[in-house]
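A single protein chain has been removed from this complex, and every other one stays in its place.
Up next is subunit A:
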Amino acid sequence: MADGKEGDLKLLGMHVSPFAHRVSMALGVKGVRYEYIEEDLFHKSELLLSSNPVHKKVPVLIHDGRPICESLAIVEYVDEVWSGDGRPAILPADPYERAIARFWASYIDDKFFPAWLGIMRATTEEARGEKVKETQDAVQNLEKAFSEIAGGKGFFGGDTVGYLDLALGCFLPWFGAMRMMFGLEVIEAATAPLLAGWAERFGETAVAKEVLPEPEKAVAYAKKLQAYRASLNK
């Protein structure tokens, strides 16, 4: 592992999966080349089903034939395997800072993500309103976290993007989609100015530009999912 050779590297992803984008961006930060395989989640491939039999989900990183699953575990793996050699680090070096980064990544996945996803999935105005409030509360917590962690710099990772930038930045296309579909701003400049500045800055980075799709693609996929769910209810 110390030589950081790429070996045989495949990433099973889906073009609007924010979790897959975390991994693509991590690999981009490290300057590592890989084969990207687009999965049709309505018709999952044998490769996906055999490499992630427990969850049958993307992303899966397959390195020299061995699968790694769960986006944050994959990002940590990428950070560890391709370390040194002048490559940028994704997680901080200090154990306390690492614990803080992991805490907020966990918060993003356990509290923030279900809240804004819930806005899209809500079937009543009341339910949607509840999820909007939950999302806004989560954004306020993340705004505070940014001010504590970034220490006046441009990213959660400081001068350059790090673990939390990837963990949160992956959702930008979907925030754009929600703006287009509901007129809803997940990160409002008026109430979360630091995050709003960060979002714009992150979107301008090479790694985000290379990986993140246009919000229109997310909107199109959301419509496809809606149609699929509606067909199940007939």
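One rule holds for everything that comes next: contacts are C-beta pairs under 8 Å (C-beta built on N, C-alpha and C of every residue); 3 or more make two chains touch, one makes a residue touch a chain; residues count from 1.
Just so it is clear, contacts and distances are computed from a predicted model.
K.L.:
Pick, from "glutathione transferase", "Dynein regulatory complex subunit 7", "serine C-palmitoyltransferase" or "signal peptidase I", the protein name that UniProt gives for the chain of this complex that is not shown.
P.N.:
The record names the chain that does not appear here as "glutathione transferase".
K.L.:
From the listed residues A:Glu39, A:Glu76 or A:Glu143, report the one that touches the chain absent from this view.
P.N.:
Missing-chain contact among the listed residues: A:Glu76.
K.L.:
Just to verify: which one of A:His15, A:Arg102, A:Arg128 or A:Arg179 makes contact with the chain not shown?
P.N.:
Among A:His15, A:Arg102, A:Arg128 or A:Arg179, only A:Arg102 touches the chain that is not shown.
K.L.:
Could I get the residues of subunit A that touch the absent chain, sorted low to high?
P.N.:
1, 54, 63, 66, 68-70, 72-74, 76-77, 80-81, 95-96, 98-99, 102-103, 106-107, 141
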